[in-house]
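Encoded as structure tokens, the structure appears first; notes follow it.
Here the complex is missing one protein chain, while the rest keep their positions.
Chain naming follows the written order as A and B, and within any one chain the residues start at number 1.
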Amino acid sequence: MTSNSVSVRDLSLSFGAVTVLDTLNLDVKDGEFLVLLGSSGCGKSTLLNCIAGLLDVTGGQIFIKEKNVTWEEPKDRGIGMVFQSYALYPQMTVEGNLSFGLKVAKLPQAEIDKRVARASEILQIQPLLKRKPSELSGGQRQRVAIGRALVRDVDVFLFDEPLSNLDAKLRSELRVEIKRLHQSLKNTMIYVTHDQIEALTLADRIAVMKGGVIQQLADPMTIYNTPENLFVAGFIGSPSMNFFRGEIADRGGRKVVSVNGVDLSIDSYKARGPIEAGRKIVLGVRPEHVKVDEAPAGTDIHDAVVDIEEPMGADNLLWLKLAGQIMSVRIAGARRYAPGTPVRLSFDMSLASIFDATTENRL
Amino acid sequence: MADTTALNARLAPGPQGKKPRPILAPRNIMLYGALIFAAVYYLLPLYVMVVTSLKGMPEIRLGNIFSPPVEITFEPWVKAWSTACTGLNCDGLSRGFWNSVRITIPSTIVSIAIASINGYALANWRFKGADLFFTILIVGAFIPYQVMIYPIVIVLRELGLYGSLTGLIIVHTIFGMPILTLLFRNYFASLPEELFKAARIDGAGFWMIYFKIMLPMALPIFVVAMILQITGIWNDFLFGVVFTRPEYYPMTVQLNNIVNSVQGVKEYNVNMAATILTGAVPLIVYFISGRLFVRGIAAGAVKG
Partner (left out) sequence: MTGQANAGRPNQLLRNLNSKIASIPMILTAVVIFFGGTLWTVFYSFTNSKLLPRLSFVGFDQYERLWAAPRWVISIQNLAVYGIFSLIFSLVIGFVLAALMDQKIRFENTFRTIFLYPFALSFIVTGLVWQWILNPEFGVQSVVRSLGWTSFSFDPLYNSDIVIYGILIAALWQGTGLVMCLMLAGLRGIDEDIWKAARVDGIPMWKTYLLIIIPMMRPVFITTLVIIASGIVRVYDLVVAQTSGGPGIASEVPAKYVYDYMFQAQNLGQGFAASTMMLITVAIIIVPWAYLEFGGRKRG
């Protein structure tokens, strides 16, 4: 049976006249890895701090393990937290950092030793126990910071952009390690980040946030393939999804999107409801869902010209001009095109997204 | 290949472009001339104090104040320390010195303890209205002391502390509070907030976080505050005069009474020895602390 580990009910938070979170609801299942994703100022860290009890909420309730903790002290909520700046106590050794919370809670020394030993074994930081944080590298510091959450022996881990201060290589290493940690510990993790790669690779479910509101809450593939609105579609994916503003038209029984006089057939698009002709829409196509010079028989072909080529090793990114606007297409790295080369494009509309131009919601 | 050799030649070590100016360039002569001239002006009073204090009175009456002593005597120093008179008391500056010690040490400790906790509360545990009190405190730092002195006299009299050392310590704590609170608040606010959050998750409370996390990290700023307070309190004159009885007068007050007393023959050498003795403590603090002193006054002043 899956119960909810963390539940947020109608949570509101405002500083004076500024509303940061507005009647927000969120359920995190037991053992789930949930990522809060959004750009800075979207309220994701604020939400995490509210769950941790580091910010007093203006309204609403927070439940952890079915217990109302809205006004509990952070230490009584059964959570551990890892911060972006590591937040290690500089004057204490690694061991001191790990055991500080346990000493505050007046646990017996034997128990403290046991937990520190276990955490340092899991994170492979035993050789560092006697060192000060200033003597550690960034990756080691973040390991210790994770260890500090680990020794608390809690069910819910909160991560506040834990990898943002690390360089790219370390970031991907620790990302794997966090995933492994989640797989072996199986406890609930709520993870805040602005990095979509982290979100896509780590999450069981992603909550994409903007302006204090959750835009879409779903598993990574759903978010990537069927974004709920224009914001989510544009936010996830690199390079960004290609957007074409146009109008639905009926060409003798075939539904097409007419963009600056170019007709793109959307017969294969699985719409949620009828899309009537004349409606203003935004068509979104991911760069990898366009074929270049290898159209299957029977599909629409569109002529375009290569503008710029960005070879990236495994992939090759082509910037093309179609219907008067620039779009990007991802092809295999081995296929090279010089600028100016004419190409023939075909769109896989079954994987495209169509949004209403005014509501910006998926159709 | 040709390209790389050309590049290497360009990157070869050695002077490029114009040679640096020689030390004796006209610009440098002007620059250092001006600086040395200014330095002499600033050093002159110290020099005059020292040479005067080492001369005998006959030599002072004959010579000029800038000439070095012909015959060095330490008698003025001994006299200034142990037998110079203020009114009827003739036990020298030593009494004032020990009074100043007894005033400065507890005042420094108490004012810093209270201000650091205030600053910590303001930076990390802000409650409703805290900013209002803090604003009053900072505005109060600009109010002339004269405006608040008499109400404090009344309060201390009501508490039975007027004229006592305790009373003076309270006064120093009060008037040191704005600048020190500001100093500590800014320092604690500059520490990463996540550290404080981590400690709260770990279950530490107000005092635990202060003593175990913040205090050990704030040692440099405590030194700065100590420098600020030791020199400030040692150099105080007004509060010493207003809030203590003559037997508790600090060194500055006693020095002024010795030098500016109208009775007896003026002994300029003794006066200067006494002046040096009074300035010695802050000067020693200044010379030892060096850059921290600069940091202290800058921290205190720039944000003030």
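The criterion applied here is as follows: a contact is a pair of C-beta atoms (placed from the backbone, for glycine too) under 8 Å apart; a residue touches a chain by one contact, two chains touch by 3 or more.
As the structure is a computational prediction, the values presented were derived from the model and not from experiment.
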| item | value |
| --- | --- |
| Candidate in contact with the missing chain, chosen from B:A25, B:A39 or B:A189 | B:A39 |
| Contact with the hidden chain (one of B:I60, B:L168 or B:L292) | B:I60 |
| On chain B, residues whose C-beta touches the chain left out of the figure | 31-32, 34-35, 38-39, 41-46, 48-49, 52, 60-61, 64-66, 114, 117-118, 120-122, 125-128, 130, 133-134, 136-137, 139-140, 142-152, 154-155, 173-174, 177, 181, 205-207, 231, 234-238, 241-242, 252-253, 255-256, 259-260, 268, 271-272, 275, 278-279, 282-283, 285-287, 290-291, 293-294, 297-298, 301-302, 304 |
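Assume only the chains that are shown with their structure count from here on.
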| item | value |
| --- | --- |
| Centroid spacing, where centroids are CA-atom means, of chain A and chain B in whole angstrom | 54 |
| Chain B residues touching chain A - in the complex, by the definition given at the top | 192, 194-195, 197-204, 208, 212-213, 216-217 |
| Complex interface listing, chain A residues touching chain B | 49, 52-54, 73-75, 79-81, 83-91, 100-101, 104-105, 145, 148, 152, 160 |
